[in-house]
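Here the complex is missing a single protein chain, while all its other protein chains stay put.
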Amino acid sequence: MVKVTFVKIGYIATSTIIDALLDERAGRKDLQMRVISSSVSMEEDAAIEVAKIAVGIPSDLYVIVSPNAAMPGPTKARAELKIAGKPIIVVSDEPSRKALKENPVEGVGYIVVMGDPMIGAKQSFLDPVEMALFNADAIKVLAVTGAFRVIQQELDKVIDQLGRGEKPTLPQVVIEKENALAAANISNPYAQGKAIAAFEAARRVANLSTEGTFKVEAPERYLPILVAAHELLREAAKLADEAREMEKANDTAARLTHFSKGETRKKIKLADKFEK
Amino acid sequence: MVKVTFVKIGYIATSTIIDALLDERAGRKDLQMRVISSSVSMEEDAAIEVAKIAVGIPSDLYVIVSPNAAMPGPTKARAELKIAGKPIIVVSDEPSRKALKENPVEGVGYIVVMGDPMIGAKQSFLDPVEMALFNADAIKVLAVTGAFRVIQQELDKVIDQLGRGEKPTLPQVVIEKENALAAANISNPYAQGKAIAAFEAARRVANLSTEGTFKVEAPERYLPILVAAHELLREAAKLADEAREMEKANDTAARLTHFSKGETRKKIKLADKFEK
Amino acid sequence: MVKVTFVKIGYIATSTIIDALLDERAGRKDLQMRVISSSVSMEEDAAIEVAKIAVGIPSDLYVIVSPNAAMPGPTKARAELKIAGKPIIVVSDEPSRKALKENPVEGVGYIVVMGDPMIGAKQSFLDPVEMALFNADAIKVLAVTGAFRVIQQELDKVIDQLGRGEKPTLPQVVIEKENALAAANISNPYAQGKAIAAFEAARRVANLSTEGTFKVEAPERYLPILVAAHELLREAAKLADEAREMEKANDTAARLTHFSKGETRKKIKLADKFEK
Amino acid sequence: MVKVTFVKIGYIATSTIIDALLDERAGRKDLQMRVISSSVSMEEDAAIEVAKIAVGIPSDLYVIVSPNAAMPGPTKARAELKIAGKPIIVVSDEPSRKALKENPVEGVGYIVVMGDPMIGAKQSFLDPVEMALFNADAIKVLAVTGAFRVIQQELDKVIDQLGRGEKPTLPQVVIEKENALAAANISNPYAQGKAIAAFEAARRVANLSTEGTFKVEAPERYLPILVAAHELLREAAKLADEAREMEKANDTAARLTHFSKGETRKKIKLADKFEK
Amino acid sequence: MVKVTFVKIGYIATSTIIDALLDERAGRKDLQMRVISSSVSMEEDAAIEVAKIAVGIPSDLYVIVSPNAAMPGPTKARAELKIAGKPIIVVSDEPSRKALKENPVEGVGYIVVMGDPMIGAKQSFLDPVEMALFNADAIKVLAVTGAFRVIQQELDKVIDQLGRGEKPTLPQVVIEKENALAAANISNPYAQGKAIAAFEAARRVANLSTEGTFKVEAPERYLPILVAAHELLREAAKLADEAREMEKANDTAARLTHFSKGETRKKIKLADKFEK
Partner (left out) sequence: MVKVTFVKIGYIATSTIIDALLDERAGRKDLQMRVISSSVSMEEDAAIEVAKIAVGIPSDLYVIVSPNAAMPGPTKARAELKIAGKPIIVVSDEPSRKALKENPVEGVGYIVVMGDPMIGAKQSFLDPVEMALFNADAIKVLAVTGAFRVIQQELDKVIDQLGRGEKPTLPQVVIEKENALAAANISNPYAQGKAIAAFEAARRVANLSTEGTFKVEAPERYLPILVAAHELLREAAKLADEAREMEKANDTAARLTHFSKGETRKKIKLADKFEK
């Protein structure tokens, strides 16, 4: 049994269910997962603290999930986890791409999830309901466009290698529109286009929320920009839903479910049986 | 500073962001949160293990989040956490209502979240994309209908009492359509009705997914029932969205944001300033 | 020619077009139908009066349609019609299920239509426009989910037996999600799921309208509950519409039309010819 | 108490609930209604037969509802009812306009309901589900656009006069877009426009279904025309729904409910009390 | 190379992109197009002036596009262009049908575009945004329903004849629902019905905008009628979109693209290659 410990520092939408992507209902016998999180905090102290707890948990693999992995908190957590001497995979969002790609670290793989945008981080948008809705929309986009499938497949590959006692090849992956689509298992070409459109809209959301949060000071200017960020994500989720509905209409909404030994099996038509 | 440790055992939709509801972007100076989770596993061993880690984290309050809190895993975790001698709040879904209400335990409060339904737990629906979409829809429903606001307010009350050094009154709350609505801060009466309708539809989802998962064996029978469960939740999320859009159209989408000392401030019109 | 007389006492959505379901445009040569109704009244006097008129009309079969068939009005009407010595079929809604199932009467069959919910029966919702919209939504749900097809098929079976001079086997049918779906002739599995979801949502409507009408007294409480009932039915109708649109998109919206000798013929693709 | 007997011969959408428009839930003490119907049949024999039954029912007013009132069936029914010596009101659809307007008959009023279109009367569209959906859409259009309110108000005026022992002034009304709108009680000007648009679309449906049913013989030509008729009505219902949703969003969805003495009272905001 | 000069006098929706329909991105080597326009003006002087400029441009064919071609401006422009001695094709809207059909002129063909309705020509609707939206909706309807394809094919036929040095047969075509559909290349029968429904709704728009603009004087009456005209066109565009989405869902959204020699090639599935 492979033991994977997730260290979550702060929140991106991917944080909310990344581990559940690997074993939707605790059916796998080959995998044990634990999660340690500093919740919303990205402070160095908090990050180090949770990393230390994680080091204390017997693990074959660590997965750190956080916004901008180049920030001091996640960086320190990484350093702390290195002590355990186990492979590490960093999962983070667009702002961390440059740092992760340009400074690859031995024993540390990465998955950069483009299209997992920052919330409009001004008080007007930090209401719990607004925050929850923003995350729900982001989850929809990441699920349908294939981003979550890339994450799941990359992690599963490593788990599989670990399970077979091999030294794993750690991912160095930036999830963009095309590799996401390749993983999405969408059949209809217009549904494919809708999925990409949703993904790209979500990336534009990141531009808007960054601008509205950090670059514009006057409320009368940043309010419409941040509303726009949230509205565009809502619409991206609707595009994702349109894509999914097209696939359902054609009975081609692919299912790739984990079975007990950890392998995924696939079926296309709902009434079909899963193929090994 | 009040220290809250969440112990998450298995997943309900509430699990995904419950801690983020209390401090959307790490702005509070009065609150420190940690999360320990067994991920999807509800096994006793796993539950005990994470509870033990949690006991080792200095905490003023423990919040256990799990499906059916009456199951052995969550029950053992509770017992384990009792050792720490700190107040405990159990957050769980509909199947745990009876047990929690009928056997109140000294030092253990509870919040039962009706309307956070079980996924269709057959392999055809345990695909990561399907699972993620189901959770996104559930988050939308719980956010708009007021369920998440009830959770946030109940936890905040206890945190506030702890922060003031008082012995907290632990919640004994079942979130149903009416107390959810009361917390939802929806102004338009038709939007209120849509919110309740979404909440009730989500409850019906639970009936369907339970029936399709546990009571029906033939795939040709459980497949349409479980599709129905997921479709009904998708539609409930659309109802929630309709309610929210109505509030936006009237510029009455209330904002209740946490400020640095932990208090929430409110505004109704987006261009308004927050009131203390 | 078989002569069927409908006695309608009060209104459920099924009342509005039940007879038209058997012969959409007066094309059948094997069937003659008459309708006698007390309109909205369910008073005993009214019920007896219309039943007496019905007894005076030469009939091979009586069909009584009313809300809650266990109420005094419909009960008395049934008793009165028994005098004619002809088979009787009672068509009613969910509240009559228990009485009808538990006390079967010789010569009286029944069809209980779950998913034909009571309107929110408080003055605020008894506006003619609101009432008409509620019924239109209910008709949509009952049509697409297969409920109306069950009614039509059950009545047609009896008519067919009568036409052949046989003693009819009277139906003892409760229309629930699965037997409705079986009659609905929906091909796509997601459309099937949407249909069931619509049906179940309509049943939840009944819970809400009953609660809001009879169990809650304060307007500030029952208003949102009854709005919710009506909103949920509107959304159920939209789900039914989604199911139908999927079938149209696949050109599988089945047609089962009555032909002049009373038999139904079927076709799937619109450009096809009807098969006998 | 005023006694009104409806004689329904064949079906238009208005037939389905016209009497319920006058007393949504049997709350009126000033009104007793009975309905006698030949169901779908418009044959002369059937019409005469039901008219004769109706003559036997003590009535202060007869209301005949049928498609094209100039056809032999409804005409004969009218003649038969004249024997009772009571006022008669004919309610019918667009094809009867010319005859009713040009040949007014002493003691016979009329209400012509434009926008209550004929179904596509070819076998492909005479499936019960298709028929029911067509009627549901028509009901939605007639309800929201004000057509049903005109009918209700006109009938109520006569009932009121009869109740006061006066000789009633019988209506001579053609319901068109503007008098319908005047009765619709819609506040927002764009919702008003949507209502008129729905009404006019429904009128175009009648052109299409008439053309496809009677003027075109080749299936490859009439099938798309009749599909278009039904699709246009579905879209008209959606326009009506948009209008209604706008009114709900502004909390101006007017309620005009019948009270026990037969008077209607009105309120605009849902939380208001009814005004006398 | 065939030289075609468009003379545009005033605006209908067809004016906005009629020439682009023939060569979407300047890929044709067999065709040169020029456009001369009096912009919104339909004055005689303006029409004559632009026609004179057009006469000065070497052309093998003139296409005059204007509202109501029977008005003095377009009529004078036609007379002026006759001087060039080249074939002329008049493209106009419904009001010109009678004149064009009844008075065919040697050397002048015509295409009457039913379903290209006049805007609500009262000041309240002559705002640039409202005007632009109205045109966008009209373009959508004309594109999907096949009207634009008829125009393109008719013009291409003449261009092809001219290109081969033949005397062209000039079109005498009124675009109505059926010939439009025949050109639309829509596969699904329900999508076909939706397209026709959109076309017919657009024709009803013309009735409403004509009534509201010219026949009704009181603002309180013409405002809702003209809002209705614009709302109905918006809904027609939505119907067109529904038709297109159905075709996309089935991957049958046909493509008929012009290639460099001027011929169109077709493909149905998006991944297919074009067939000659």
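Think of it as A, B, C, D and E in the order they're written, each chain with its own count starting at 1.
Methods note: a contact is a pair of C-beta atoms (placed from the backbone, for glycine too) under 8 Å apart; a residue touches a chain by one contact, two chains touch by 3 or more.
Values in this document were obtained by computation on a predicted structure and should not be read as measured data.
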* Structure fact -> The chain left out of view makes contact with A, B, D, E
* To do: Determine which one of E:Arg97, E:Arg203 or E:Arg244 touches the chain that has been left out.
  => E:Arg244
* To do: Could you tell which one of A:Arg34, A:Arg78 or A:Lys177 touches the chain left off the display?
  => A:Lys177
* To do: Can you list, in ascending order, the chain A residues touching the missing chain?
  => 177-178, 181, 189-190, 192-197, 200-201, 203-204, 207-208, 221, 223-232, 235, 238-239
* Which residues does chain E use to touch the chain missing from this display? -> 6, 8, 10-11, 16-17, 19-27, 32-43, 46, 49-50, 53, 56-57, 119, 121, 123-133, 135-137, 139-140, 142-144, 148-149, 152, 219-220, 223, 227, 234, 237, 241, 244, 253-259, 267, 270-271, 274
* Tell me where the left-out chain touches chain D, residue by residue. => 188-190, 246, 249-250
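Methods note: only the chains that are shown with their structure count from here on.
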* To do: Please give the intersection of the contact partners of chain B with those of chain E.
  => A, C, D
* Could you check if the interface between copies chain A and chain C is built from the same residues on both sides, meaning over half shared, or from different ones? => different
* Asked: How many angstrom lie between the CA centroids of chain C and chain D, rounded to a whole number?
  -> 21
* Averaged over CA atoms, how far is the centre of chain A from the centre of chain D? Could you give it in whole Å? => 56
* To do: Would you pick out the residues of chain B that each touch at least 2 other chains?
  => 189-190, 223, 227
* Asked: Among line, ring, star, complete and other, which best matches the way these chains touch?
  -> other
* Chain pairs that touch, all of them, please. => A-B, A-C, A-E, B-C, B-D, C-D, C-E, D-E
